[in-house]
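Okay, structure first, notes after.
Rest of the complex left out; these chains stay put.
Letters are used for the chains, namely A and B, taken in the order the chains are written, and counting of residues starts over at 1 for each.
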Amino acid sequence: MPAPIAPKRVLVLNGPNLNMLGRRQPEVYGHDTLEDIRDACVDFAAPRGWDLDFRQSNHEGELVSWIQEARENADAVVINPAAYTHTSVAILDALLLLDIPVIEVHLSNIHKREAFRHHSFVSQAASGVICGFGAKGYLMALASLDSM
Amino acid sequence: MPAPIAPKRVLVLNGPNLNMLGRRQPEVYGHDTLEDIRDACVDFAAPRGWDLDFRQSNHEGELVSWIQEARENADAVVINPAAYTHTSVAILDALLLLDIPVIEVHLSNIHKREAFRHHSFVSQAASGVICGFGAKGYLMALASLDSM
(Lines give C-alpha, C1' and ligand atoms only; values in the text may rest on other atoms or scores of the structure.)
Protein backbone atom coordinates (compact mmCIF):
# COMPACT_ATOMS: atom_id res chain seq x y z
CA MET A 1 0.00 0.00 0.00
CA PRO A 2 1.48 3.32 -0.99
CA ALA A 3 1.70 5.82 1.83
CA PRO A 4 0.55 9.33 0.92
CA ILE A 5 3.64 11.02 -0.42
CA ALA A 6 2.71 14.60 -1.20
CA PRO A 7 4.55 14.27 -4.48
CA LYS A 8 6.21 17.21 -6.15
CA ARG A 9 5.98 15.73 -9.64
CA VAL A 10 3.33 13.34 -10.93
CA LEU A 11 3.48 11.72 -14.34
CA VAL A 12 0.08 10.75 -15.77
CA LEU A 13 0.35 8.39 -18.73
CA ASN A 14 -2.37 7.37 -21.14
CA GLY A 15 -2.22 4.49 -23.56
CA PRO A 16 -3.53 3.93 -27.08
CA ASN A 17 -6.82 5.37 -28.32
CA LEU A 18 -7.38 7.42 -25.18
CA ASN A 19 -6.83 10.52 -27.34
CA MET A 20 -10.18 9.61 -28.89
CA LEU A 21 -11.99 9.62 -25.58
CA GLY A 22 -15.45 11.09 -25.50
CA ARG A 23 -15.96 10.73 -29.22
CA ARG A 24 -17.48 7.27 -29.24
CA GLN A 25 -18.90 4.54 -27.00
CA PRO A 26 -19.78 6.94 -24.14
CA GLU A 27 -21.76 4.09 -22.58
CA VAL A 28 -18.41 2.35 -22.02
CA TYR A 29 -15.99 5.21 -21.47
CA GLY A 30 -18.11 8.26 -20.54
CA HIS A 31 -18.45 11.66 -22.20
CA ASP A 32 -15.27 13.29 -20.96
CA THR A 33 -12.49 13.91 -23.45
CA LEU A 34 -8.89 13.34 -22.49
CA GLU A 35 -8.47 17.11 -22.41
CA ASP A 36 -11.29 17.32 -19.86
CA ILE A 37 -9.51 14.75 -17.75
CA ARG A 38 -6.20 16.54 -18.02
CA ASP A 39 -7.82 19.80 -16.95
CA ALA A 40 -9.47 18.14 -13.98
CA CYS A 41 -6.16 16.62 -12.98
CA VAL A 42 -4.40 19.96 -13.26
CA ASP A 43 -7.12 21.57 -11.19
CA PHE A 44 -6.51 18.94 -8.55
CA ALA A 45 -2.73 19.25 -8.64
CA ALA A 46 -2.31 23.02 -8.88
CA PRO A 47 -3.56 24.03 -5.40
CA ARG A 48 -1.34 21.31 -3.93
CA GLY A 49 1.69 22.69 -5.69
CA TRP A 50 2.28 19.51 -7.65
CA ASP A 51 3.88 19.51 -11.05
CA LEU A 52 1.59 17.42 -13.25
CA ASP A 53 2.86 15.98 -16.52
CA PHE A 54 -0.02 14.51 -18.55
CA ARG A 55 0.75 12.56 -21.74
CA GLN A 56 -0.81 10.15 -24.21
CA SER A 57 0.71 7.87 -26.79
CA ASN A 58 -0.42 5.16 -29.14
CA HIS A 59 3.13 3.75 -29.13
CA GLU A 60 4.08 1.06 -26.64
CA GLY A 61 7.73 2.01 -27.03
CA GLU A 62 7.06 5.68 -26.27
CA LEU A 63 5.17 4.76 -23.12
CA VAL A 64 8.11 2.58 -22.10
CA SER A 65 10.52 5.49 -22.61
CA TRP A 66 8.32 7.87 -20.62
CA ILE A 67 8.13 5.44 -17.75
CA GLN A 68 11.93 5.15 -17.77
CA GLU A 69 12.21 8.94 -17.55
CA ALA A 70 10.05 8.84 -14.45
CA ARG A 71 13.01 7.39 -12.60
CA GLU A 72 14.56 10.85 -12.73
CA ASN A 73 11.63 13.16 -13.15
CA ALA A 74 8.68 12.00 -11.10
CA ASP A 75 7.62 11.07 -7.59
CA ALA A 76 4.61 9.03 -8.69
CA VAL A 77 3.07 7.59 -11.83
CA VAL A 78 -0.61 7.32 -12.67
CA ILE A 79 -1.12 5.14 -15.74
CA ASN A 80 -4.11 4.10 -17.82
CA PRO A 81 -2.43 1.65 -20.17
CA ALA A 82 -5.63 1.03 -22.18
CA ALA A 83 -5.14 -1.82 -24.65
CA TYR A 84 -1.51 -2.32 -23.63
CA THR A 85 -2.77 -3.37 -20.19
CA HIS A 86 -3.39 -6.81 -21.57
CA THR A 87 -0.49 -7.31 -23.95
CA SER A 88 2.59 -5.32 -22.88
CA VAL A 89 5.33 -7.04 -20.94
CA ALA A 90 7.57 -4.15 -21.98
CA ILE A 91 5.49 -1.64 -19.99
CA LEU A 92 5.43 -4.03 -17.04
CA ASP A 93 9.21 -4.31 -17.15
CA ALA A 94 9.61 -0.55 -17.33
CA LEU A 95 7.34 -0.07 -14.32
CA LEU A 96 9.30 -2.70 -12.40
CA LEU A 97 12.34 -0.40 -12.74
CA LEU A 98 10.62 2.29 -10.66
CA ASP A 99 10.54 2.55 -6.91
CA ILE A 100 7.86 5.21 -6.68
CA PRO A 101 4.11 4.65 -6.36
CA VAL A 102 2.39 3.46 -9.54
CA ILE A 103 -1.39 3.75 -9.71
CA GLU A 104 -3.20 1.86 -12.50
CA VAL A 105 -6.47 3.40 -13.66
CA HIS A 106 -9.14 2.05 -15.99
CA LEU A 107 -12.17 4.05 -17.03
CA SER A 108 -14.44 1.02 -17.33
CA ASN A 109 -14.68 -2.04 -15.12
CA ILE A 110 -12.54 -4.34 -17.25
CA HIS A 111 -13.74 -7.38 -15.34
CA LYS A 112 -17.21 -6.97 -16.89
CA ARG A 113 -15.88 -6.90 -20.46
CA GLU A 114 -14.44 -9.53 -22.84
CA ALA A 115 -12.33 -12.23 -21.22
CA PHE A 116 -9.09 -11.02 -22.83
CA ARG A 117 -9.51 -7.73 -20.96
CA HIS A 118 -9.58 -9.40 -17.53
CA HIS A 119 -5.85 -9.95 -17.29
CA SER A 120 -3.49 -7.05 -16.64
CA PHE A 121 0.28 -7.33 -16.91
CA VAL A 122 0.51 -3.85 -15.43
CA SER A 123 -1.20 -4.85 -12.17
CA GLN A 124 1.85 -6.89 -11.31
CA ALA A 125 3.82 -3.67 -10.99
CA ALA A 126 1.10 -1.38 -9.63
CA SER A 127 0.78 -0.24 -6.03
CA GLY A 128 -2.94 0.12 -6.45
CA VAL A 129 -5.62 -0.35 -9.08
CA ILE A 130 -8.76 1.71 -9.66
CA CYS A 131 -11.27 0.71 -12.29
CA GLY A 132 -14.81 1.45 -13.30
CA PHE A 133 -15.09 5.05 -12.07
CA GLY A 134 -14.69 6.76 -15.44
CA ALA A 135 -12.78 10.04 -15.53
CA LYS A 136 -13.17 10.33 -11.77
CA GLY A 137 -10.74 7.44 -11.40
CA TYR A 138 -7.86 9.72 -12.31
CA LEU A 139 -8.72 12.11 -9.49
CA MET A 140 -9.09 9.20 -7.08
CA ALA A 141 -5.62 8.08 -8.10
CA LEU A 142 -4.20 11.54 -7.46
CA ALA A 143 -6.08 11.80 -4.17
CA SER A 144 -4.58 8.49 -3.07
CA LEU A 145 -1.18 10.15 -3.28
CA ASP A 146 -2.31 13.10 -1.18
CA SER A 147 -2.05 13.31 2.58
CA MET A 148 -5.79 13.35 3.17
CA MET B 1 -19.54 4.47 -14.01
CA PRO B 2 -21.49 5.47 -10.95
CA ALA B 3 -22.38 9.13 -10.84
CA PRO B 4 -21.81 10.81 -7.47
CA ILE B 5 -25.02 10.25 -5.59
CA ALA B 6 -24.67 12.03 -2.27
CA PRO B 7 -26.11 8.98 -0.58
CA LYS B 8 -28.13 9.21 2.62
CA ARG B 9 -27.34 5.68 3.70
CA VAL B 10 -24.21 3.68 2.89
CA LEU B 11 -23.77 0.05 3.79
CA VAL B 12 -20.14 -1.02 4.24
CA LEU B 13 -19.74 -4.81 4.28
CA ASN B 14 -16.68 -6.80 5.27
CA GLY B 15 -16.13 -10.48 4.59
CA PRO B 16 -14.45 -13.29 6.49
CA ASN B 17 -11.37 -12.76 8.64
CA LEU B 18 -11.45 -8.98 8.28
CA ASN B 19 -12.36 -8.83 11.98
CA MET B 20 -8.79 -9.99 12.59
CA LEU B 21 -7.29 -7.11 10.65
CA GLY B 22 -4.18 -5.53 12.03
CA ARG B 23 -3.31 -8.52 14.15
CA ARG B 24 -1.20 -10.37 11.64
CA GLN B 25 0.51 -10.06 8.24
CA PRO B 26 0.70 -6.23 8.39
CA GLU B 27 3.02 -6.38 5.39
CA VAL B 28 0.04 -7.63 3.39
CA TYR B 29 -2.93 -5.91 5.02
CA GLY B 30 -1.47 -2.94 6.95
CA HIS B 31 -1.63 -2.08 10.65
CA ASP B 32 -5.16 -0.71 10.84
CA THR B 33 -7.77 -2.75 12.64
CA LEU B 34 -11.28 -3.01 11.29
CA GLU B 35 -12.37 -0.68 14.09
CA ASP B 36 -9.87 1.90 12.87
CA ILE B 37 -11.31 1.64 9.41
CA ARG B 38 -14.87 1.93 10.68
CA ASP B 39 -13.95 5.04 12.64
CA ALA B 40 -12.28 6.61 9.62
CA CYS B 41 -15.33 5.84 7.51
CA VAL B 42 -17.65 7.36 10.12
CA ASP B 43 -15.44 10.44 10.27
CA PHE B 44 -15.78 10.74 6.52
CA ALA B 45 -19.54 10.18 6.50
CA ALA B 46 -20.61 12.25 9.49
CA PRO B 47 -19.85 15.75 8.17
CA ARG B 48 -21.66 14.82 4.97
CA GLY B 49 -24.76 13.75 6.88
CA TRP B 50 -24.59 10.18 5.65
CA ASP B 51 -25.86 7.27 7.66
CA LEU B 52 -23.05 4.73 7.64
CA ASP B 53 -23.75 1.09 8.49
CA PHE B 54 -20.49 -0.84 8.91
CA ARG B 55 -20.63 -4.63 9.35
CA GLN B 56 -18.47 -7.72 9.22
CA SER B 57 -19.34 -11.39 8.97
CA ASN B 58 -17.55 -14.66 8.47
CA HIS B 59 -20.79 -16.16 7.06
CA GLU B 60 -21.43 -16.07 3.34
CA GLY B 61 -25.16 -16.41 4.00
CA GLU B 62 -25.21 -13.48 6.38
CA LEU B 63 -23.46 -11.28 3.86
CA VAL B 64 -26.02 -12.34 1.28
CA SER B 65 -28.86 -11.38 3.63
CA TRP B 66 -27.31 -8.01 4.42
CA ILE B 67 -26.91 -7.25 0.73
CA GLN B 68 -30.57 -8.12 0.20
CA GLU B 69 -31.55 -5.67 2.95
CA ALA B 70 -29.68 -2.96 1.09
CA ARG B 71 -32.47 -2.97 -1.45
CA GLU B 72 -34.60 -1.24 1.19
CA ASN B 73 -32.10 0.39 3.46
CA ALA B 74 -29.19 1.76 1.51
CA ASP B 75 -28.27 4.07 -1.34
CA ALA B 76 -24.89 2.54 -1.95
CA VAL B 77 -22.86 -0.49 -0.93
CA VAL B 78 -19.13 -0.64 -0.29
CA ILE B 79 -17.98 -4.24 0.01
CA ASN B 80 -14.69 -5.93 0.80
CA PRO B 81 -15.68 -9.55 0.24
CA ALA B 82 -12.28 -10.91 1.32
CA ALA B 83 -12.03 -14.65 0.65
CA TYR B 84 -15.60 -14.81 -0.71
CA THR B 85 -14.44 -12.59 -3.59
CA HIS B 86 -13.12 -15.65 -5.29
CA THR B 87 -15.68 -18.31 -4.44
CA SER B 88 -19.13 -16.82 -3.86
CA VAL B 89 -21.68 -16.87 -6.63
CA ALA B 90 -24.30 -16.28 -3.93
CA ILE B 91 -22.87 -12.86 -3.09
CA LEU B 92 -22.65 -12.05 -6.78
CA ASP B 93 -26.30 -12.98 -7.23
CA ALA B 94 -27.34 -10.87 -4.26
CA LEU B 95 -25.46 -7.86 -5.61
CA LEU B 96 -27.08 -8.35 -9.02
CA LEU B 97 -30.43 -7.75 -7.29
CA LEU B 98 -29.39 -4.21 -6.39
CA ASP B 99 -29.70 -1.13 -8.55
CA ILE B 100 -27.56 1.14 -6.43
CA PRO B 101 -23.80 1.73 -6.74
CA VAL B 102 -21.65 -1.15 -5.50
CA ILE B 103 -17.96 -0.43 -4.85
CA GLU B 104 -15.63 -3.39 -4.38
CA VAL B 105 -12.60 -2.77 -2.17
CA HIS B 106 -9.54 -4.91 -1.50
CA LEU B 107 -6.84 -3.93 0.95
CA SER B 108 -4.05 -5.61 -0.99
CA ASN B 109 -3.44 -5.74 -4.75
CA ILE B 110 -4.96 -9.16 -5.32
CA HIS B 111 -3.40 -9.37 -8.78
CA LYS B 112 0.05 -9.67 -7.19
CA ARG B 113 -0.96 -12.61 -5.00
CA GLU B 114 -1.69 -16.31 -5.64
CA ALA B 115 -3.43 -17.09 -8.93
CA PHE B 116 -6.67 -18.17 -7.23
CA ARG B 117 -7.01 -14.64 -5.86
CA HIS B 118 -6.94 -13.02 -9.29
CA HIS B 119 -10.52 -13.86 -10.19
CA SER B 120 -13.39 -12.00 -8.59
CA PHE B 121 -17.01 -13.05 -8.95
CA VAL B 122 -17.98 -9.80 -7.22
CA SER B 123 -16.40 -7.61 -9.91
CA GLN B 124 -19.10 -8.77 -12.29
CA ALA B 125 -21.64 -6.88 -10.20
CA ALA B 126 -19.50 -3.95 -9.07
CA SER B 127 -19.69 -0.43 -10.43
CA GLY B 128 -16.08 0.14 -9.57
CA VAL B 129 -13.16 -1.69 -8.03
CA ILE B 130 -10.39 -0.31 -5.81
CA CYS B 131 -7.53 -2.51 -4.71
CA GLY B 132 -4.11 -2.19 -3.18
CA PHE B 133 -4.58 1.03 -1.17
CA GLY B 134 -4.99 -0.58 2.23
CA ALA B 135 -7.43 1.03 4.64
CA LYS B 136 -7.43 4.15 2.53
CA GLY B 137 -9.32 2.23 -0.14
CA TYR B 138 -12.50 2.42 1.95
CA LEU B 139 -12.31 6.21 2.06
CA MET B 140 -11.62 6.34 -1.65
CA ALA B 141 -14.76 4.24 -2.16
CA LEU B 142 -16.81 6.62 -0.05
CA ALA B 143 -15.28 9.62 -1.78
CA SER B 144 -16.26 8.18 -5.13
CA LEU B 145 -19.88 8.42 -4.03
CA ASP B 146 -19.51 12.02 -3.02
CA SER B 147 -20.20 14.97 -5.26
CA MET B 148 -16.65 16.19 -5.41
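Rule of thumb we're sticking to: contacts are C-beta pairs under 8 Å (C-beta built on N, C-alpha and C of every residue); 3 or more make two chains touch, one makes a residue touch a chain.
Treat the numbers as computed from the prediction; the structure is a model and nothing was measured.
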item	value
Whole-assembly copy number, given 2 chains displayed	12
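As a working rule, only the chains that are shown with their structure count from here on.
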item	value
Approximate Å spacing (C-alpha centroids) for the pair chain A, chain B	23
Chain B to chain A touching residues, read off their complex	1-2, 4, 30, 107-109, 111-112, 118-120, 123-124, 126-137, 139-140, 143-144, 148
